[in-house]
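I have a structure here, written as structure tokens, and I will follow up with some questions on it.
With one protein chain held back, the other chains of the complex are shown just where they sit.
Chain naming follows the written order as A and B, and within any one chain the residues start at number 1.
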Amino acid sequence: MMLGDTIFDVYWFQTVIKVLVVALLIPTTALILGIVFLFKVMSWMQSRLGPQEAGPKGLLQLLADGAKFLQKEDLTPMSADVRVFRMAPIVVLMSTFLLFVIIPASPNLVVENLPNGVFFAFAVSSLSVIGVLMAGWASANKYALLGGIRAAGQLIAYELPMVLAVVGVVIQAGTLSMNGIVVAQAGFHIGPIPVPYIVTQFPMFLVFLAATQAELTQAPFDMPVAESELVAGYQVEYSGFRFLFFFMAEFATAFAFAAIAATLFLGGYYVPGLDINSGIYWVLGPIVLFTKIMLVSFLIFWFRFTYPRFREDQLQRFAWKWLIPISLVWISVTALFKVWVA
Amino acid sequence: MAAPTVPESKQLQYISQQAADSRVNVEFETEDGMTLNIGPQHPATHGTLRIITRLDGEQVISCEPVPGYMHRGYEKLTEVRTYPQVTTLINRIDWLGSFANEVPFILAAEKLMEIEAPPRARYIRTILFELSRMANIVLFLGDLGAQLGGVTAVFYAFRDREFVLNQIEAVTGGRFHPNFDRIGGLKDDLPKGWIAETKKCMTRVHDFCDELEDLLIGNEIFQARTRGIGVIPANVGLSYGLSGANIRGSGVDWDIRRDHCPPGLVYDKADWKVCTHPDGDSFSRSWVRLQEVRESAKIVDQLLDSVPSGPVMAKVPRIIKVPEGEAYVATENPLGQMGYYVISKGDLVPFRVKIRSASFNNVSIVPWVTRGVFVPDVITILASLYFILGDIDR
Partner (left out) sequence: MNQLSSADTEAPPADQQAEAPRDERREALISLFSAEIGDAVVGTHIRAGDDLWIRITREAWLETARFAQQRLRMDFFDFLSGIDWRPSPYGRDMDSQEDIVVHGTEPKEPPAMATGYAGGDTRFQVFARVFSTASHEGVTLKADLPDDDLSIDSWVPVYAGANWHERECHEMYGFTFNGHPYPVNLYLPGDFEGFPLRKDFPLLARRVKPWPGIVDVEPMPGSDDDEGAEGGDS
């Protein structure tokens, strides 16, 4: 008993557990489930045959894709900056996985309940820009360079609406902690009905989704990877498992942002009517959160498969002329209400 | 004395260093901009067209298409093939609307021989011509989506084009290269039940057009990407020899099918209209093409009702020797005007065949129309001009 208590309290042991959770558990369970779900969504929306036909009910398409990438040769262009080239996908993937650190799956089931979790999320998500720029430059390819620079311009431009979109929620909840925001939402009522923040922050939710789409470099904001223009932008020289890293990072980031949106706007793991301190959240929390994540990522992928691509200048105009003014107005409204109610 | 040996790894390192320097430092930073080779292997080039662009940032300073990666020398090859054999070759010019390639050549030969196909053959010829137009332009509409980032459209296009191809295959036996048109008529008659099947297929084509109009043409982002991009005034377009939907998109009300249809096709038997759009930009070209598919389905629908009975082949000699003379026959092909200038010396083989393909002229305007646009607009313009590489290179 003494031993057990000790080892679970030791800092390094907790760290190991947490690293395992971040690096193994999340990719293996959530990603696989999610990607299979999204593959199915994609195949129905686009009438693609692979995810409908490969294996029983088309479930093996993911396996086939993964095996395909692993079989391929790991090529490095002759004129590439080899070390930077090899490091870039890892930087991107790392930025993605760090995002999962602060997402609470139940009141206590969280890797690290940072008091300024929202701040942390945006800090680490901007790290991916560095990875993308590294990939774009180190490939020594003009398409990759154009893609990398487009990505940098786009990711930085869309940080702002994204942060502003969250400010409303933060003002309403009065905390930067992700768990704190869920708890605050659990106690939020309009009249007698408990509602998540999406009801009061609906414009912000839309702004957040649009900004997420841009952060993910997905259609309609996929200029950095635009297949038909820049072939695949900064990913053009990557093959094999390094490309798989980018591919995983794309889906995993979609997940992470969907999780953040689910937590901030949809109440995270909380189910209205159930006491927030109830022990059932150890089991129910992750399931509820996963469902909400799927809901949001379904939206994200729905947009992705419906819209054509913006042009770079149109993208900037959209950010500056629409998203940022809308979020600024809504921040003011939220702040006024907060002061007025208080 | 032996020269000092340099290990291979050192050599490779040196080479890669040189390559990196030359590519990154020199070409990226030349005074007159950066050279970007779009193609020959590029998703936007429908094959192997190479476009050398000089860029300032993302803005195009100059743009020069380099065709020829697929040049097969058809004009020379036709000189050593008998007239019936030529259709096999010219099937491969615009490979998405193959049957339409055969028709003008056959009509030119018929004109020189002064024979006419029987009425039933003329009707079926027209129907197949329009079916290949649909198969071609349906794919264009999907591909337009893919070029602009909406990949969904291309899957729908491939799905629905198959229905049209099935109908072509049912008659000719070939999905892509029917080789079905003969001097004096057609190889075979229609299979049983084909007319009813094709009528069903035409409603699918109409459905596809509606679906695509919702998904793509009516989309705000699509319109923002295409409106005002790549504007071609009518007089410039005509002097470059633009034809088909490209010139109707610039407001020129001219369609060979309606205005001077060569004998051998029966477009005057159907009630349809020619769609034009005054803007001359990428959007109008795409919009005109979408309407063309609808009109095309209407033509087929009407002609199916009135196909006369009778033989599908006129009486022609077994060995076809075309009398001496020259003839030029052009038809309104999916990509634009396609014509064959056939010079015969009374032999088994043509003396000279000049193939006037639509994409060749359509793409030659690219340097003019892409000056000063951005890289994404180059793709938009190329997609909306719509070329097939076989049609440029022949």
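Brief remarks follow.
The rule is simple: a contact is a pair of C-beta atoms (placed from the backbone, for glycine too) under 8 Å apart; a residue touches a chain by one contact, two chains touch by 3 or more.
Nothing here was measured: the structure is a model prediction, and the numbers come from that model.
Shown chains touched by the missing chain in the whole complex: B.
Of the listed residues B:252, B:293 or B:335, the one in contact with the hidden chain in the full complex is B:252. Residues 67-68, 71, 73, 75-77, 79-82, 85, 111, 235-236, 238-243, 247, 252, 254, 259-260, 317-319, 325-328, 330, 337, 339, 341, 343, 345, 347-349, 352, 354, 356, 360-361, 364-365, 368, 393 are the ones on subunit B that touch the missing chain.
One rule holds for everything that comes next: only the chains that are shown with their structure count from here on.
Distance between chain centres (mean CA atoms), subunit A to subunit B: 42 Å. By the touch criterion stated above, subunit B contacts subunit A in their complex at residues 12, 15-16, 19-20, 23-24, 27-28, 34, 36, 42-44, 58, 145-152, 155-156, 159, 215-216, 219, 221-222, 224-225, 374-379, 383. Residue ranges of subunit A in contact with subunit B, taken from their complex: 45-48, 78-81, 140, 142-143, 145-146, 219-220, 222-223, 226-231, 305-314.
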